[in-house]
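Of the protein chains in this complex, all but one are displayed in their positions.
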Amino acid sequence: MMNKKYSSIGKDEKKIDALALATGSRRFVDDFELKHCLHCKLIYSPHAFAEILEIDDSAARAMGGVVDVLSYKNTPQILHTSAGQGFPEPSPYDQYLFDKTVRFVGDRVAMLVAESPVIAEAAAKKIKVRYRLREPLFDPEKAMDADAPKLHGAECYTPIGASYDPQRNLAAEVDLGFGDLKQGESDADLIIDKTYRAHYGSHCAIEPHSVKTYFDEEGRLVILASTQVPFHVRRIVSRVCEFPIAKIRVIKPRIGGGFGGKQEVLLEPLAALVTLRHKRPARIVLSREEVFQNSRTRHPVRVRLRTGVKKDGRITFLEMDSLLNSGAYGSHALTVLSNCGSKVLPLLNKIDHLHFLGRSVYTNLPVGGAYRGYGATQGYFALNQHLDILCRELDLDLPEYLKKNHIREGETSRVFEALGEGKTGVRQYVNSCKLDECIDICTREIGWYEKHGKRIRQDDKVRGVGLAVAMQGSGIPLVDMGAASIKMNEDGSFNLDIGATDIGTGSDTILAQIAAEVLNVDLAAMIVLSSDTDRTPFDVGAYASSTTYVSGRAVRKCAEKIRDQIIAVAAEMLDVPAGKLQLAHATAEDPESGKRADYPEICRYAMYTANQFQIHAVASEFVEESPPPFLAQTVEVEVDTRTGAVKLLKLVSAVDCGQAINPRLAEGQIEGAAVNGISYAMTEEYLFSPNGSMINKNFKNYKIPTAADLPEIKTFVVPSHEPSGPFGAKSAGEIGINCPMPAIANAIFDAVGIRLFEAPFTPEKVYKAMFAQKDSQ
Amino acid sequence: MTKIHWHYPNSLDEAVLLLRDPRIRAVGGGTDLIKRPLSTVGAFLSLWGLNLNAIDLRGDTWSFGSMCTYADVLKVLEPEHSGHVLYRSLLHAANTPCRNRITLGGSAAFAPRWSDLAGPLLALEADVHLGGDKEETVPYARYLQHSELRKKALITGISFLNFAHRAAHYREVRTHNDMPQFTITVLLKMQNSDIREARIILVGSEARFLRLEKLESHLRGKRRAQLDADALAALVEVTFKSRPGFDPDYLAHKAKTESARCVISALESR
Partner (left out) sequence: MKRTLNINRKDIELRFDPAESLLHTLRNHGYTEVKSGCEEGECGACLVLLNGKAVNSCLIFTSSLNGDRILTAAGIGTLHEPHVIQQAFVDCGAVQCGFCTPGMVIASYALLQENPEPTEAEVRRALSGNLCRCTGYVKIVEAVLCAAERLKSER
């Protein structure tokens, strides 16, 4: 949909790097050739919880081509968090690069450094490690018991002073509420109390985590990283490797997907250490197996929801108790936990009595981290099923119920203020919300009123439809900052240098569209450079759905400064008052006198003619609010009543992401997220052996869908305008993943009347639930 | 450098001679071998120079060289023989690029739990041709049972009779690109609309290669109207060992249900 007001905004511009990617010329980290590069191979713990008594690396070191073995013995011992967040990080400082204690199967023990990958691999097998085993803790429900094994010692702390207690394995705690639950309980006609479990998941970016480091000609450390957070990488590497920020340059080339998995500073300090120690380039690229087990995952969360309802559906109180399994370390433990409430509960803003209790606990299992949806996915799995249950109990129509109860334009929620990213939040009003339209589109497209509750049957197969809704945020208010710098060239082109980190989302393109719009030029006039800590201004990075909204505002502001400079130069050049000049098609014109100058003329004037100066500006933006995008999704499923196999027949998404800067790219975000959500709901799961090691750590056994597995997927970007956004934009990156799992669960119930509180919805699980139900009848 | 030697024999005799050394491994598509640790392998022997990729329908016999890939087989059978059991089975096996590389010989020799080839070969009562001191032709069923044969012999080709049949193949998979937990292959010889003979193979259960004989004999002489899915499922006796992520009882239930369905879909196929 093309907006007439704009020349570039709202246009399906082609992604500026797409052709170079399709022909293979744009490079990813591992595509850069470094001469005399050292290759690293990490060695991991086979035990869930143990002390390292001895590391015998003599046999390995004796092998030809082995250069070094890193372990706790010879690396800096600095407590930190690997979470790539702003400073000071809201995650607890509970990790060393290498530790004497290992806390999950796959925790780091040592790293082999060798002349070739083959040698590194072979030598890694020769490292002998003696352990003293400790009793592991696997059940998050037992983590806070007095007699539970304690994973971390008293030296661990949180730099922001959040509530944290390693003595109770408590990585984070959030406890807030308002109103009076007792009152809410006595007002209720019915109390619904259910527990939902969101499971582990892997990001599965097709590019594995990769890093290459080297010294440049001047002895500065260059880090080529597949990261979502180049500036945080620079800061954290500097701290844990004890090397000055001034001597570190982080470059982010093309990134093969992130989804949160690369918002973690895992490998960069290790490669940096190798280069610092040996003055040679170093390379670390994880295998797929390592990505599954040793990087980061989606935090499993157990969510208990208790709600009181009146017969008319009004919710008299809501209590959410979330227990997040953080795994062995507390990466994002506080903020994902907070988002499980803060991105979910404001949706129902008419509840007077509300309580959110969240706890993140340590266990000797793989470590959670940032993952698209960031706690909201887990929370919405619970809430959307809960509301479906509520509507069925009271015989209400779910779409109508949602429309009546969700937050609306001009409204606020007390949750916004009470709960932020690990601290108190920010009061804000919703100024754009087209969720009603989203719900209407989705129900119409799926044929809700023809199909819902009808259990249409053909032979053994029964059909059902399901609906789910969600909101997310657009950046972290009062925290996130993005910046841009623009300079003009004498042919009328512009260098746009941005800290924002394009990890495949297309942010380079949409940020260029924003600048092109302000400057009245074609997209082709923008030359984009992003995420090079030496060359571009700061940006927090690609997370929290912040890029379009936060960085986009910075780009707009910067482009406006350039526009003003262009007009000033043109005014001087043409000798007309600046106020009379208008910009159109790369030209400044005074409509009255007809005097005009095109951009090349203006820039040449500024560069060579009089009062010479470079047309150049820098701007940064930090934001005071985080306008939520909204989403509805409906699905139709077909359940095989003999086998429990669930087939997804169709998925419809409708999103209010504000003004889509580039509708096609926005659709792409929603589609990709939706399919990731489908996959999480249907097939993805971590399987563990009794000793806590992941069994299915490869694509052979951890299944994600192919093109042949997916049904018809329809995506609608609903017209909307966010007053505070750049040209009305909000965000679209994360939200799409929140609804498939609950929508499918609701659809399965609609088809066969069974309620699944935990995914994935494998045939086996559905079958067993159907039979348990038959038996109990 | 990995210390591994490669042999490129030009003749079958040379290949067979070399393969007497148990540390020398024949490489077909290499799709499985390349993922294995090399510790037990002394040398590889490439089968690519031996011209083992002929495909022939002569008289009433189909014969395929062992170096034919899954894709080669599909291509030959398409479109006239797209009802053929081998076509039905291999059409969705592995994934598109893998089908271009997996060889009949490598697959028949490796015969994994997830094989989409073993079922149709057993249903066709195919023979495998073995190169060796004395060239030998053995039924594939026998080949599978004799680990001695499997260890030593080089498969040079596969053949089976060409006859009219109806077929269906079921793959128990989570996504299209998945190695099946089990497969069911149904081959029916018909006499008008009656089943004259049924051959039904379940690959991947505890027995690995299982012929569903009870079901086969029940079907003899029957026609569609006489078949009831529940009754057919009840005739399937199968057990599974537990494997990560799968309950053996559920797999057995699924195998029974899908066997019955597979019979009906074979009957209704054209």
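For reference, chains read A and B in written order, and residue numbers begin at 1 within each chain.
By definition in this document, a residue touches a chain if its C-beta (ideal position, glycine included) is under 8 Å from a C-beta of that chain, and two chains touch if they have at least 3 such contacts.
The shown structure was predicted, so the numbers you read here are calculated from the model rather than taken from an experiment.
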Residue among B:I4, B:L17 or B:A231 touching the omitted chain: B:I4
Per the touch definition above, residue among A:I503, A:V555, A:L631 or A:A769 touching the missing chain: A:I503
Missing-partner contacts on chain A, residue numbers: 12, 14-15, 17-28, 30-31, 33, 118, 203-208, 254-257, 259, 285, 287-288, 503-506, 664-665, 667-668, 671-676, 698-700, 704, 706-708, 710, 713, 715
For chain B, residues in touch with the removed chain: 1-2, 4-6, 27, 29-31, 33-35, 38, 44, 46, 48, 71, 92, 94-98, 100-101, 176-177
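The rule is short, and it goes like this: only the chains that are shown with their structure count from here on.
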Euclidean distance of C-alpha centroids - chain A vs chain B, Å: 44
List of chain A residues in touch with chain B within their complex: 118, 642-643, 683, 685, 687, 689, 695-696, 700-701, 703-706, 708-709, 762-764, 767-768
Contact footprint of chain A on chain B as seen in their complex: 1-2, 95, 174-179, 244-247, 250, 253-254, 257-258
